[in-house]
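All protein chains but one are shown in place.
By letter and in written order, the chains are A and B; residue numbering begins at 1 in each of them.
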Amino acid sequence: MRFSEVELGDDLPETHPDISMDKVRLFVKAAYMDFPRFTDHEFAKSEGLPGAIVPGVMSQGFLAAMIHQWAPGAKIRKLDTVFRTTMVVDTSATCRGAVTDLDEDNRLVEVDLTMLNHEGVTSVIGTATVELAD
Amino acid sequence: MILDLHTHSVRSDDGRAKVDNYCQWIRKKELPLDGFVLTEHRQYDDTSDYRDLEDQYGLLILKASEVETDYGHVLVFGVNEELTHAFDFARVDNHIGDVLAAARRCGAVAAPCHPGRPNVGLFAHFERKGPIDGVDLVEIYNGGSRPGEDEMSEAEADRFGYRGFGGSDSHIVSRIGYAATEFDDPIRSIDDLVSALQAGRCRARTFR
Partner (left out) sequence: MVDIDSLRRDWVGKEFHRAEYTIKEQQVLDYAASCGDTDPRYSDPSNPDFEAHPTFIGCLGNTRDAMTPKDFPDLGRGRSIDGGKSVEILAPIRPGDRLSARSEIADIYAKTGRSGTMLFIVHRLNFFNQNDEPVATVDLRQIKAVEG
């Protein structure tokens, strides 16, 4: 995806990231976040959560991956996310994005980001500033 | 005339939308909006001037506030200097009676938003503490509602005889216009908006 091919209002292709326990375990080890809240459903329930939860920063990683899938080689300059509700491990999720602004001088695009949980509730909103190739 | 009565920009702590991006999005997507109202959290923005954007995009951009009370969040339309001194917009524990009374005294309209939402919605507090006087208008369609919340808002508003309006509660650009309010008469200013809300010459619309 090149800057010249992008239009205001374009939707990014939706993705359905893998939020299985195996992937979350891999993530928490790489991210220094190996806590039972993320990897043990029973422990998480004892803390009042609906089950083991997907780390917020992992959601951010999924949204970045969606951007890279849409525009391989793109450079994310800034990614700002608000975590609104928990997402439970071993359920399903959907990532969406839309182009909301174009900066022609710097080949930057502004992208709205949302992540929905398995019930269709928005669990993450955010924006990214992305540099694209000519 | 259709206005989105509940939007947030980057001036809100959790808002990520630039106002000019809202404008270009509305036009690019050909949304059925003639304008929108910025309702920043716990503050009234008396400094930003959006007249150039209004002219450029042919949209009405008004400013209001979303304040927090012991009965949930409340939108205040028609904020003036007297009202900004009547209670502390930044507090999270304002008494709703004070907010409703101050708005009435200052010629503004105070209307609970997302009333069907747990904890920050009016009707959750009615269940726990009983109903209060002074409410006559609530947001029955909110673009950020979860399944069942707008249905509860609409049913309870009907039961209590409240009039309804709609707003997207957008915090990012692409969510503006999910809900809005249709007016019988042209709205050209915040005074027109306050008059129309007081007179009930409007109805909630949802576009989700």
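Rule of thumb we're sticking to: contacts are C-beta pairs under 8 Å (C-beta built on N, C-alpha and C of every residue); 3 or more make two chains touch, one makes a residue touch a chain.
Bear in mind the structure is a predicted one, so any value in this text is a computation, not a measurement.
Contact between subunit B and the unshown chain involves residues 13-14, 41-42, 68, 72-73, 92-93, 117-120.
Interface residues of subunit A facing the missing partner chain: 15, 17-18, 23-24, 26-27, 29-33, 47-48, 55-58, 60-62, 64-65, 68-69, 72-73, 75-83, 85, 126.
Please note the rule applied: only the chains that are shown with their structure count from here on.
Note: centroid distance subunit A to subunit B, computed from Cα atoms, is 29 Å. Those residues of subunit A that touch subunit B in the complex are listed here as 8-9, 80, 82, 98, 100-101, 110, 112-114, 119-122, 125-127.
Against subunit A, in their complex, subunit B makes its touches with residues 14, 16-18, 21, 24-25, 28-29, 144, 146-147, 171-175.
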